[in-house]
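The other protein chains are all here in position, but one chain of the complex has been omitted.
Moving on to chain A:
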Amino acid sequence: MLQYIFRRILEMIPILFIVSILIFYFIHLIPGDPARLVAGQDATLEEVNRIRENLGLNDPIWQQYLSYMQGIIQGDLGVSLKTGLPVTEMFANRFMNSIYLTFASIIWALIFGILIGTISAVFKNKMPDYLGMVTAVSGISVPNFWLGLILIQIFSVQLGWLPTGGAEDWKSYVLPAVSLGAGIMAMIARFTRSSLLETLGADFIRTGRAKGLKEFILISKHALRNSMIPVVTITGLQFGFLLGGSVVVETVFSFPGMGRLLIDSIAFRDYPVIQAELLLFSVEFILVNLLVDILYSYLNPKIRTSTA
């Protein structure tokens, strides 16, 4: 197993290499002159040229790329054009905030998604099933910024229970995590339901009943674990949407995270920040998919025993 994980991490290197080239290339396609941005509107042409020379923008693009990659290997993500601070420094707190937020939303999505999906499957075509699936459909169709605004209106403005934004303590994470995870929660609920229904019709469930097992044990121990295989897969795939959604949700909640920083940086054309951030998102996405594969083989012994 460890060997497998190690191999998978090695495989990430060429993927990231290609991704970094693409990101670098596309960023350079964006119209606009970074040197002009740094210098300001009133700067003279000479000043702008000098800045361009200093930033290395006159070098051929492959050379720029190489020196950029050299920096990354040494842990240097460049310097923000807007603030003049090293990008790593700008990321420090925001990165952890965003990681917490992402995890909080995934976890609530998993817990409630699996719970709702299970209840729906067990009470198939009865009231709890309809309620659960209505919740799921609304979760998928309501855009997360809209959900965020409604939640702020209810829980912050009217009830005053939770803050409208920031990232001070756990309370400020509740509403953003709920808005961010709602779509995935709904998706997980639906997949859990259909997958569990299929599993409940399997022969080994009948074997379990013939052994005299309680229905609860049968569902929680025998059926759910089998049903989680497709659920884990889609959760991994949905993670990309989560990263995208975080940009919107963090803006709605003025959350000091990577998503909002990305929006701000794009508005300012802060290329080094955008570039570093996209790269980081890619790493996250690839890591999550690795995690999914590991979980997958844990859930499915057939895969585990053949890769071991």
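In the analysis below, a contact is a pair of C-beta atoms (placed from the backbone, for glycine too) under 8 Å apart; a residue touches a chain by one contact, two chains touch by 3 or more; residues count from 1.
As a convention for this text, contacts and distances are computed from a predicted model.
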Name per UniProt, for the chain absent here [options: "Caffeine dehydrogenase subunit gamma", "Peptide/nickel transport system ATP-binding protein", "ChrR-like anti-ECFsigma factor" or "Amino acid/amide ABC transporter membrane protein 1 (HAAT family)"]: "Peptide/nickel transport system ATP-binding protein"
Contacting the left-out chain in the complete assembly, out of A:64, A:254 or A:300: A:300
Touch criterion as defined above, residue of A:37, A:162 or A:202 at the omitted chain: A:202
Positions on chain A where the hidden chain makes contact: 200-215, 221-222, 225-226, 299-302, 305
